[in-house]
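A protein chain is absent from this complex, but the other protein chains hold their places.
So, chain A:
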Amino acid sequence: MANKLFWIDEAESIFYILQGALARTKAPISIVYIMPKTKEALFSDEQVLEFIRKADVVFHDTDKAGWWGILPNSGRKEVAAFLKRMKTHFNIEEPSPYHVVVTEVRDPQASLIEIVKAIKTMPKTEETSTVNYVDGPWTKGSKSTIKVSLVVDEPIIREVLKRSISTIRLDHFDIELQEFEDGLAFESSEWHKSAHSHLVVLDDVLPKKNGMEVVHFLRNQASSQKFHIFMLTDRVSEENLITAYQMGIDEMIHKPFNLRLFESLFRRTIERLWFE
């Protein structure tokens, strides 16, 4: 980003570009408003620019009462680290002479100017904390789609897994599931060809094309990082495990496996795709 304190309309254009990555990265953009309580606490432009990182964008407050920061790929933890850094950099002592308002943006259509306006017109509550996290319609993004493929030749086990996955409640994701009875059917379908994150549950022994061949195929695709591969196997030797992980399998599940464990693993893998 250019090393200057922007005006809000300039910042709006940059914000619009950053929003383009929201759907792909699933990481929110945090907007931070630093408002000094006293005139003495006001930073100069140079002081702000000295502190701010290259990846972040700062712009003037329209009423010249403080400054705003746009922190891409930043959730609460990153904002907390940012504020801690600010405290150290400017030697800020308690009680803090600043009001800080933070909001997360997950909506790729939200307008920066509208967000700033909304925050500035929010009724001021009795502040018990110097840092206030606010929500708005921009905080909720649309649910992302995750594709799930069940490549298992045994129909009843496929049904058990399908039913198990359908009972898992995910706050931020919609699951689209398809079943395949062999590796060849999966490979020759168009199902794996999209930008969506894709979780593949497959048996190691399959008709027509076995599990390892499918893994090899997936890991040689462009953007193969989108694939998370669980392999069901009854081969328990360490040698097999080593080979499997070297081939690019993310999780080996030994049969017979506990269905609740599978559900936990599934949920955990999907939730890790969400940026907190």
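The definition used in the following text is that a contact is a pair of C-beta atoms (placed from the backbone, for glycine too) under 8 Å apart; a residue touches a chain by one contact, two chains touch by 3 or more; residues count from 1.
Keep this in mind: contacts and distances are computed from a predicted model.
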| said: When one chain of this assembly is omitted, its UniProt record names it as which of these: "ABC transporter permease subunit", "HEAT repeat domain-containing protein", "Xanthine dehydrogenase family protein molybdopterin-binding subunit" or "Cytochrome c family protein"? | reply: "HEAT repeat domain-containing protein"
| task | For the chain that's not shown, point to the residue among A:Asp9, A:Glu50, A:Glu154 or A:Glu271 touching it. | result | A:Glu154
| Omitted-chain contact residue, chosen from A:Asp9, A:Glu114 or A:Asp234 | A:Asp234
| query | Touching the missing chain, which residues of chain A? | reply | 154, 156-157, 159-161, 163-164, 232, 234, 237-238, 255-260, 262
